[in-house]
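Encoded as structure tokens, the structure appears first; notes follow it.
The excerpt is restricted to a subset of chains, each kept in its original location.
Each chain gets a letter, A, B and C, in the order it is written, and its residues are counted from 1.
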Amino acid sequence: MASTPQNSLRVAVAGVTGYAGAELARILLDHPRFATNPPIFLGRPESEGGAAISLTSLHPNLSGLPNADDARVIPFDWNELQREGVELMFLATPHEQSREWSQQALAHNIRVVDLSAAWRLDTPAYRAIYKLEDTAATDALQQEAVYGSPELHAAEIKTARLVANPGCYATSVILGLSPVVRANIVDLSAGIIADAKSGVSGAGKAPTPGTHFMYAADNLSAYAIFGHRHTGELYEQLSLQPDQIQFTPHLLPIPRGILSTIYVRFTEPQTIMSLQALFDDFYRDAPLVRVRKSPMTPQIQHVVRTSFCDIGFQLSPDGKRAVIIACLDNLLKGAASQAVENMNLMAGWPQQEGLI
Amino acid sequence: MASTPQNSLRVAVAGVTGYAGAELARILLDHPRFATNPPIFLGRPESEGGAAISLTSLHPNLSGLPNADDARVIPFDWNELQREGVELMFLATPHEQSREWSQQALAHNIRVVDLSAAWRLDTPAYRAIYKLEDTAATDALQQEAVYGSPELHAAEIKTARLVANPGCYATSVILGLSPVVRANIVDLSAGIIADAKSGVSGAGKAPTPGTHFMYAADNLSAYAIFGHRHTGELYEQLSLQPDQIQFTPHLLPIPRGILSTIYVRFTEPQTIMSLQALFDDFYRDAPLVRVRKSPMTPQIQHVVRTSFCDIGFQLSPDGKRAVIIACLDNLLKGAASQAVENMNLMAGWPQQEGLI
Amino acid sequence: MASTPQNSLRVAVAGVTGYAGAELARILLDHPRFATNPPIFLGRPESEGGAAISLTSLHPNLSGLPNADDARVIPFDWNELQREGVELMFLATPHEQSREWSQQALAHNIRVVDLSAAWRLDTPAYRAIYKLEDTAATDALQQEAVYGSPELHAAEIKTARLVANPGCYATSVILGLSPVVRANIVDLSAGIIADAKSGVSGAGKAPTPGTHFMYAADNLSAYAIFGHRHTGELYEQLSLQPDQIQFTPHLLPIPRGILSTIYVRFTEPQTIMSLQALFDDFYRDAPLVRVRKSPMTPQIQHVVRTSFCDIGFQLSPDGKRAVIIACLDNLLKGAASQAVENMNLMAGWPQQEGLI
């Protein structure tokens, strides 16, 4: 077994062909803890036709970066991972695949950060949309899995064996709403509206009619109204009932970025100052959330290709309603960089290391 | 005085340099009623440095079209308009200019379709945002002016001397909401949310930091939260109080198109069938509103470069909430083509003539 | 057999699902000759699972337009076409399919405008890239087929039974170069360079890695260098040898439009005036070519969604070199509207009817 350099960790990444996996590869190759201990990149198992190839043949934009030209994507193989002494694994794989590999990884004493939805939801009814098969073993593991939102669950993440990395839309809405919802100032009977807009990378790399340039360009459309998969994460993380929040995603004609416009009514009138203090305090120690000073609100250009979630708000003149805007890069804070935050916490390193 | 061919009308257009004016020119040149009686295009008055130029030097994309290469943009001059026997005038000018010219046009017995906000709002408080000077004469004219939404006010438009063409955002929200608001099924105490997104042409032709390609491209931002100029039109046309509707516009990284996502709660649960019937019936005789069959909802690509407003909806499983989506081209149904609808009605022609 | 109204023609369109087919449907529905005699739209044969559907279910953007909501796409069937008395057929189908159906159409006395490359190339070596099977019958038909460039071959098109509609890139380069090449002023030994750029619709509707929004957006790439299929059309129509012209296409991050930048050296120095006269004279009677006055050169925005090809040039100070720029909408002058020009000529109607 290979030994891990002090202050580093032996990590592997499954699923580097997709967009989130590619970002993960890019971040980890540049991460100071891996300068002399680069991650292992995994493709399909050999039995399924996987063969070793260079990482830069998949992602030519990475060539020339430190360690990148030497990096190989090798066939997935548990024996190889054990020989290499892998301690932590990222799964940037479909949720069915993540279900299977997570369990096997833990059995091999490998901690897991799973970027899929396989372990995000405790409530069977919310999970049903993913059509995952539940057993006693998966139920137990679901209980153990930690929802990987570092701003909300840092303590549990640090010691977790299995971290479920949050959904991209869900991250923006949960971070935008948590301060006011936890402060119990929102009038839930009026219903919260989260009108969200995402770039096309959120739809994945598979060429489909909906990701065709001719469909997405110069267009805007709503989809999955009353039925998006990420809604369950909102209910659970914000402790809301389904009729207390309405989430509507839209497909933006841009490569990446999410902007969520969130509408709340308050039970009592608020002041700009008190609301600003609420957000500022909530994220005082969060290195990757930038709270903007009202009336400034976030915009997608400020967060794209960064690991930040930006949050801002404006208050109605009568203090009874607010528009909260939360913005992030769906492939970074909405996927790969948040996964690295989770790894950093699990390894005992600063949450933002390698990310800013 | 020139005589107008039978079944035609002598029309003039002021303000053809802007985006809406250019669309207006294009539509009118192609309008069957003007094949042998092309409109007169007006630039700045000679006293302000206006000089006759060819229309296609301003808009090279129009050259080669019927009548276009002969079209001149001449200095604005009331004497010339009288000599030409102009009967109806489009004002695609800033609201201050429209205020002045509208009054002068009526004094010259020329009917007016004004594309600016000069005469849209009856309520002084809502109008204040435009900083227009009110006099007894303008108050009287404001009383007389008809809000040019053909779907709502066709009868008054037909005989109007002065038509105030609606705002682009306002048109989408008003058409999306009118069926349910007029049917008195919306729970107004919960508040309606209209989350609207518009292409950059809505911001006008002046080069500004906000219309710079580098600002708008690959971006999305909200603006004028709690304070957009079009809000007053929503209040008045939908008979709503300011705390009953929240309107938030966003700048989309596309040239043209508006999509408004509108959230309503109902006082009583609705069925898809009843709601569909409500929309279908409301727009049964509207040639330029396309009601989509739920769960199909509109998208910007379907309306761009058309004169249609598309409307669709989805209902929550419990029937208590709906998401209504209204979509149009801000330069056409949101400006130039709606102005032509108004002219068609004023002339006694079919509303959609020259537009589909 | 149905009878055709006087001054009309009974036409059918095969292949309305693709981008060019959709544009063809839109143009024909709006064409004055078909107001009471709408075209027949054909899908896959019933034997291959084709079933009658509404045209607007395929193209929701067309609904509300005259005749559009009644239009059906019916299964392809020769008997039905004969019963309907079809006289002319558009084939917006892959070249293999066009080969087969063209021959059958002619056997049924139906004239053909084929938008594919099936019949564009006389030279077997240039045709080889399409891997079409040649027989004595197809060789004979190839001899008969007319290359459907109305600016170059109007007389032959008028009486043709089979018209091969030109390629989109080829149209721009051929129209840009014909005046100077036919005038024998180009130094062919130096080689002509045609550096062309096209929007994504040129790549077709099939979702592929290369048409994925994430690949095409914010990108530019050259492809098929030294090997694009349209090169043979350049050689034949411009009477050039392969080493006398270099054609390089690029994929632009826009939906539609082609701009070809063409570099020529002259055997003798030219003047701006003589070159302008050459272009002006060449296209004096061409209603759909707009020659710009040097130094103005075309840009994509001026031609998109029009049927025009715009051409302009600039001359080097020493008069020995020119940059010629030709611009068109690849789905219109590069496909559907040029096909309608051909139909108009074949029917004895004005070339531009229904197009401007």
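Going forward, contacts are C-beta pairs under 8 Å (C-beta built on N, C-alpha and C of every residue); 3 or more make two chains touch, one makes a residue touch a chain.
Just so you know, these numbers come straight off a predicted model, no measurement behind them.
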| item | value |
| --- | --- |
| Identical protein chains in the complete assembly, only 3 of which are shown | 4 |
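Convention: only the chains that are shown with their structure count from here on.
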| item | value |
| --- | --- |
| Most distant chain from subunit A by Cα centroid | C |
| Geometric centre distance via CA averages, subunit C-subunit A, whole Å | 47 |
| Distance from subunit C to subunit B - Cα centre to Cα centre, in angstrom | 36 |
| Subunit A residues counted as touching two or more neighbouring chains | 215, 218, 253-255 |
| Contact set on subunit C toward subunit A in their complex | 19, 200-201, 205, 207-209, 211-218, 253-255 |
| Residues of subunit A touching subunit B in the complex | 190-191, 193, 195, 197, 215, 218-222, 225-226, 243, 246, 248, 250, 252-255, 257, 259, 261, 263, 265, 295, 297-301, 304, 314-318, 320-321, 323, 325 |
| Contact set on subunit C toward subunit B in their complex | 60-61, 63-66, 218, 287-288, 290, 292, 296, 301-303, 305-306, 308, 356 |
